[in-house]
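Of the protein chains in this complex, all but one are displayed in their positions.
Right, chain A next:
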Amino acid sequence: MAPNSIHWFRKGLRLHDNPALREAVRGAATVRCVYFLDPWFAGSSNLGVNRWRFLLQCLEDLDASLRKLNSRLFVIRGHPNTNEWKISRLTFEYDSEPFGKERDAAIKKLATEAGVEVIVKISHTLYDLDRIIELNGGQPPLTYKRFQTLISRMDPPELPVEPLSEAFMGTCITPVSDDHGDKYGVPSLEELGFDTEGLPSAVWPGGETEALTRIERHLERKAWVANFERPRMNANSLLASPTGLSPYLRFGCLSCRLFYFKLTDLYRKVKKNSSPPLSLYGQLLWREFFYTAATNNPRFDKMEGNPICVRIPWDRNPEALAKWAEAKTGFPWIDAIMTQLRQEGWIHHLARHAVACFLTRGDLWISWEEGMKVFEELLLDADWSVNAGSWMWLSCSSFFQQFFHCYCPVGFGRRTDPNGDFIRRYLPVLRGFPAKYIYDPWNAPDSVQAAAKCIVGIHYPRPMVNHAEASRLNIERMKQIYQQLSRYRGLGLLASVPSNGNGNGGMMAYSPGEQQPATTTSASSASHGTGTAGGSVTNGNGSGSILLNFDREDHPGPSGMQQHGYHTASDPGKGMARLYQACSSHEFAVPQHPGRLGHNAGKRERESERETAGDTETHSSHKVQRHSSEVSLKCHRHSQPTPEGQSSV
């Protein structure tokens, strides 16, 4: 007997490139597409009204598209009696996020026990993330460069599948009752308890149809510019663009694979068949990178217990957090961005950098987790993995970037939009200020404030923090934290890696004056003997530098030095040859060496992997060194800790 299928929509709210949906229909007698709504989360305080509206619009669009195929969407609230559906097949899109995986495993078990066939297909990410991790020796890559290296070794993503069509539906039908609308219709915002009075129309309308219109426009614009580099930032890029795609990718209204291959085709067409560089897919790859980093880490969105997150003693300060979230910091650039975010649900990625830096390491020294939660509520494209990953990135809590540079809440905006039109658009109260003062109105003379009909301190808040002072303190703190993590004491540059997999290197490595044999390496003991005891309290012995050295000499101990010599000093001639090879064969030039080096590197990688799997504790410092120098051999810039903690996950 032909099966009765259910396709369970979660993300992937589309009919195109939806392999699991096709599996539901294939050879089935009936198919029902369901979406479970959690009305408990909705309503009340109008929290995240933009996201709910986007979601409902996606569902309406799905329902409309399904109607064209003589089917309907079943939006399920509460606990319906579905026994009469006689389900024998369940299909859904693979969810790579830890909680999704857990939930799906439980569902799969229940379904299988009930004799229901379960079919799961990957279509929210370009690649099978487990394959990437496997290729990296069982650990997710922790630097973007490393990730790119791995991707470049893999086959291109699978082609998108055909959209669901009438022809494909064939004899498969959807039984629809007369009261379908009442029972399973897409609810309105009002029905979910939102107050929609005075709600402006959506800047980002949800739905697959909109997504497909946008991708065409997106490609047209790219083709017209014929320049595949990242567009330079200007005042206009701050505004929501009708070619923006990120919310559509997040809800799966747009298939990332469709996007990927459309970009490839366009590039080939315009650039006459030269093969596209990885940078063409930047936006998609960043997303994929964070998905990969998060998939096996249920604590990915937390600092505590998150093996890849540096523990930073953030300030707990609800008042300051509220000022930031409610656009009352007194910095027009920050407040305008936060207003745009709240009103429209999207902000430019550099604007995200600006407000994230301000909240965390730049000015307020508040935990990235708090910022992440605000984005989670307000940002249409805030995927769990991408949101947490980006916040860790921007707060320098993971993924190893330089922290020397804090975006200035005055200068950054001024450089981007010298005239201040963006500010005037979102903060009408400041409309009267001339460009000269619009980024720092507190510096405007009284007469200017009076003429602008906006007195700072009355109509618009004073700046909540002295940026120069805050960034001075915060840079010092970051430096302190990273020095402790790296256990590096000597002159010059900060060393490489957070040293222990638990992410709590801060305490372990800290050894004022006295060596703790378990955590102190020979190199640091040499520079830090009892003679100048206490240097470490002050990060002493002249470490004036605040540049992080991720790729060079600072792996203390002989193995680190040796590895280092291998790729630079020891044999420059050979090194150059390799470099040329690497650079000429790949435009993005990750050192993907077809010859000997690749083999050797792979082998050593497996060795260090064996260590990771085996005796994690005894050799940890040695291993970290090896591992990091290994990575530096590949990435030449970043290093990587060994996230032991993750193996137990």
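Definition applied: contacts are C-beta pairs under 8 Å (C-beta built on N, C-alpha and C of every residue); 3 or more make two chains touch, one makes a residue touch a chain; residues count from 1.
Assume contacts and distances are computed from a predicted model.
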From "Dehydrogenase E1 component domain-containing protein", "60S ribosomal protein L9", "F-box and leucine-rich repeat protein 3a" or "Eukaryotic translation initiation factor 5A", the hidden chain's UniProt protein name: "F-box and leucine-rich repeat protein 3a"
Listed residues A:Tyr35, A:Trp52, A:Tyr94 or A:Tyr144, member touching the removed chain: A:Tyr144
Touch with the omitted chain, as defined above, among A:His349, A:Lys373 or A:Arg425: A:His349
Given A:Cys408, A:Leu430 or A:Met464, the one touching the chain that is not displayed: A:Cys408
Contact residue for the chain not shown (choose from A:Asn18, A:Asn50 or A:Ser390): A:Ser390
Interface with the undisplayed chain - residues on chain A: 144-145, 229-230, 232-233, 246, 277, 279, 282-283, 286, 289-290, 303-305, 307, 311, 313-317, 349-350, 352-353, 365, 367, 381, 386, 389-390, 393-394, 401-402, 404-408, 411-412, 415, 418, 443, 466, 468-469, 471-473, 475-477, 480, 491-493, 501-502, 504, 507-508, 510-514, 516-518, 532-535, 537-538, 540-542, 544-547, 549, 551-553, 567-568, 572, 575-576, 579-580, 582-583, 587-591, 616-617, 636-637, 644-645, 648
